[in-house]
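Scroll down for the structure; my scribbles are underneath it.
Missing here: one protein chain of the complex. Every other protein chain is in place.
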Amino acid sequence: MAERHRDDVRPGPLEPYRAIFASRVRSQLAYRTSFVFDLLNSVSFGLLEYLEIYLIFHNVAILGGLDRAESLLVFALARSAFTLADLIAGPLDGIPQHVRAGTVDVLLLRPLPVLAQFVLGDVNLRRLGRLALYAVVMAWALGEVPIAWTPAKVALVPVTLIGGAAIFAAVFVVAGAGQFRLLDGGEFANGFTYGGGYVASFSGQVLPAPVRAFFTAVVPATFTGYLPTLVLLDRDGPAGLPAWLGWFTLPVGVIALAVALLLWRDGLRHYQGGGG
Amino acid sequence: MTSALWAYARAGFHRYATYRMATAAGAFTNTVFGMARAAILSSAITTSAVTAAGGRVGGYTAAEVVTYAWVGQALIAPVHVFQWTELADRVRTGDIAVDLARPVDLQLSLLAADLGRAAYSLLPRALPPMIVAALTFDLALPGTPLPYLFGLVSTVLAVTISFACRFVVNLAAFWLVEVRGVVGTYVAVSNLLCGLLVPVSWFPPWLDLVARMTPFPSMLQAPLDLITGRAVGPHALTVLATQAAWVAITVILGRVVLAWATRKLVVQGG
Partner (left out) sequence: MSVIEVERLTREFAVGRRGLGRRRVVRAVDEITFTVHAGESIGYIGANGAGKSTTIKMLTGILTATSGTVRTCGRDPIQHRREVARRVGVVFGQRSQLWWDLPLAESLTILAAIHRLPARHSTARRNELVDRLGLSAFLGRPVRQLSLGERMRGELAAALLHEPELLVLDEPTVGLDVLSKERLRVFLREENQGARGQGRTMLLTTHDMDDVERLCDRLLVVDHGRLVYDGDQAGLVHRVGAHRVLVVDLAEPVPTLEPAVADLGGVTALDSESDGLRHRFAVVPGRVGAAEVLARVGQVAQVRDLSIVEPDIEDVVRRLYERSSPS
């Protein structure tokens, strides 16, 4: 039997995702000037976030038990994770518009999971500008802060970024799922998504205990930057927030995503049930 | 003409009245950020060596900075510190021609609409965060009515300055195909210099100098200082006078640029 020619072989299961993603990237880059401007604006806003911390430390030396370099490490870790999640899960912001326009139906007609289509179809490459800034800050902070490096700690940095991105992605997905049920109230999600990202970029010690508990157990923001930084510094956290939790960012992210996917399925079923 | 402007103001008011849910959601987000910022800034002050020695950090005690954070969040919606491209969009689509053909002054009618919008959003966006703030934090708010009166006047001036600046920035659409770069930069710079991130008095001297050369501190820090009773007596009047001056400068600038733009439009035929 002759070998099947490449052109006659059915493409693999990832082919649909590759094609949608590639098309989206192409169309973003097609409008070159707009894209460059968006990229630069993204850097500006990243700079603004950085300047907030810089200006605080112009007036004080310690914030929530951390000095400037340590705070910037928390900032860089958390913001990078947030931006990575925003890159792909950011588009879940626009679900009410999609529901009103009827475009969700179009997604249901395709032989692909709806969430995957949302996520890949609206990748936000502009965010890369911010990411570059955070990378610079992180590199500087990691060098500046006195850390007793061990192989485990070295591995912790990329693991934290992935786990952190998973956590924020989960928050975005839950927010998206909620928007299927509460069409007009979709913007409430912003308080949790962008609010969570903001809180995560600072030391968890500054938060009043109940708020801290919420942003650890419900929206696991402290796992994305603060707790791992405590681990790297071999330092203790405030009462009720032990530093060793910082090793668990990735498992927490995985659990958060699993919960988020369940809630997403529920939200989509609600839409299919006519609630839209 | 004034009745027409009043109609625009009412229309601006009503337009935003339909966005009830969005307003509620916005108030919720303001509350979350108010909580976070109050916690962050007050913690910075409480653990500071300066406070331990009995001084103020950048002129603020913990209670004062908490109040600053909350009142700031309450004000950002009326003052509209975010991105705004409605006018630039209309220039891009060519709808601006319709607006310019109307017998009402473009800048004043848009200003009237913006003041209507601000008036509508004031209570729903400002009140919920302030209520939460009062219940959860110790606020340092004045007990007499005068600061609030000054604050109200100052807020109106601040909204006007904010609008006038956004107006000028949007006019760039007459010359640039893509205004994203300009608008994005404007939002970033104005957010920094208006005292949204940290109080203006926390700026290093060079940044403080830069800020005072711009209208931005008059957009947020000014009404903030008056409402919280930070600027009282003759100081309060200075603040108001500075705002008034900036109102004049930005509004006139807007008119000049608009005249320039419309002349270009006429010459080039749109």
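Assorted remarks:
By written order: A and B. Residues from 1 in each chain.
FYI, a contact is a pair of C-beta atoms (placed from the backbone, for glycine too) under 8 Å apart; a residue touches a chain by one contact, two chains touch by 3 or more.
Only a predicted model underlies this, so the values are computations on that prediction, with no experimental measurement involved.
For the omitted chain, the shown partners it touches in the full complex are A. Along chain A, the points of touch with the absent chain fall at residues 5-13, 15-16, 18-20, 23, 27, 102-103, 105-106, 108-113, 269, 272-274.
The rule we apply is simple: only the chains that are shown with their structure count from here on.
Chain A and chain B have CA centres that are 30 Å apart.
Residues of chain B touching chain A in their complex: 21-22, 24-26, 28-29, 31-33, 35-36, 39-41, 43-45, 47-50, 57-58, 136, 177-178, 180-181, 184-185, 188, 191-192, 197-198, 202-204, 207. Across the complex, chain A meets chain B through its residues 33-34, 37-38, 40-41, 44-45, 47-48, 51-52, 55-56, 58-65, 184-188, 190-192, 194-195, 198-199, 202-203, 205-208, 211.
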